[in-house]
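Note that this complex is displayed minus one protein chain, with the remaining chains in position.
Right after this comes chain A.
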Amino acid sequence: MKTTRFLSASAGVAAIAAAALVLSGCAAGDAAESSTQTDSGGKITVWVDPPRVPAAEAFQEAYPDIEIDVVQIDGTVGGKTVKQSFANFDSAGSGWPDAIFFPSNDDIAWATSSSSNYAADLTDLLPDVIEGYDPAVLSFCDIDGQIRCLRNDAAPDVFWYNKAFFDENGYTLPTTWEEYGELAVTIAEEHPGKISGFLGDAYAINRYLQGANCPTNDRVSETEAHIDLSDPNCERATELLTEMYDGGALSTQGIFDGDAAEAGVNLVMSPGAVWWGNYLFRDTWKIPAGEMSAVAPLAWEGESSPSTGNEGGGLWGVSSHITGKQLENTLTFATFVATDPRWQVDLSTGLPGYGPVQDAWLAKIEADAYFADIPSVQQAFKDAAGAVQPYAYMLYDTGSVWTEKVSPTLISGGTVPDAIDAFGEELVNQAQSVGYTVQ
């Protein structure tokens, strides 16, 4: 500690500059070099976040002949360490992993930007794999008509509810978002402490604003973004959240917060991703078996079809900087982790994004016997993907802006409209700072 301070007077500031800059290498004019593809002769390096380590291990077991280096990376959603590494690799023109599980889905934006161009176009490399996906599930990977990644799991929001609680108290399930808001307030009045949603995590934006088809992440082109929080679609979401928050039905916690476990057992209903079932309810919050169930997403009043968001559902990317045997092995790896039942069915906690293995995974729900009303859950999981509203991952980190602005505004005494305004303003600022023209 002391050494740092002695250095700090002058050299410290410079050291920060040095760290940023020496690594940046010749930022100017090396872009041409990085387009040369290399071949290691077969050995591949893959980067995975901690939950995806078993996928890489399953691959090693299935393909013992392929030499592979598995690197575990920081899996924090919205974390910056991977971005930092890639900014350095892109500047240096070397160092990239051959395949990666992106810790945040937003990462696909920089990985396909012209300043990085890391993620290879898989359209012609893996046509058979791409064929197996529902285009709605793969839409996040479809950048200007090229498929630049593979979906690990599909993560549409379904409507979760505590069936045991509903049965016991005789509540009827809502079918529209408006009914959900009203019922949430009624339940909060009649059963103080029972909540119907979480606002404080980076996915709450998807749960509510994407679910309302609010243009927060509307990619017009590589350089233009459309952000308009005054859109009627955003206003209906703001009204819903205001009603629920003022009625004491929403928590300012995020689903991943340590403190959320306590609030989690009091959750009676909420839109939420399909992975909430196993990951949150069963494994994290330890809600007893036979209570939680899911139905298809809700519709907005006056609309015939349901409308929902999508929370994560990770993306696998392949390097555009490799060729030959190295590329071949990397594609084998990507195909395995995206489609092979040994990972997708046996080990993965999320609903597979790849269609042909979905039924085998859904069948496992029956064997688990954790959910109440299993056929309803299975049907909801299958139907939800089609109701997901358009949402593009952008170079600005929407989820981080949400967590910085919404819960803190509410905690310091602000209203939901205040929070949404602060969020919208910061989003526009961030978008412009990154270089977008905001419409």
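Methods note: contacts are C-beta pairs under 8 Å (C-beta built on N, C-alpha and C of every residue); 3 or more make two chains touch, one makes a residue touch a chain; residues count from 1.
By our rule, contacts and distances are computed from a predicted model.
K.L.:
Absent chain per UniProt: "WD40 repeat domain-containing protein", "Sarcosine oxidase subunit alpha family protein", "ABC transporter permease subunit" or "M48 family metalloprotease"?
P.N.:
Going by its UniProt entry, the chain not pictured is "ABC transporter permease subunit".
K.L.:
Using the touch definition up top, pick the residue from A:I100, A:L138, A:A202 or A:V357 that touches the left-out chain.
P.N.:
Reading the full complex, the residue touching the unseen chain is A:A202.
K.L.:
Using the definition of touch stated at the top, determine which of A:T36, A:Q84 or A:S230 touches the missing chain.
P.N.:
Checking each option in A:T36, A:Q84 or A:S230, the one touching the absent chain turns out to be A:Q84.
K.L.:
Touching the hidden chain in the full complex, which residues of chain A are there? Just list them.
P.N.:
Contact residues on chain A toward the absent chain are 1-2, 4-18, 20-22, 24, 27-29, 31, 76, 78-80, 83-84, 87, 90-91, 110, 113-116, 200-202, 222-223, 252-254, 256-259, 395, 397, 399-400, 403-404, 407-408, 411-412, 429, 433-437.
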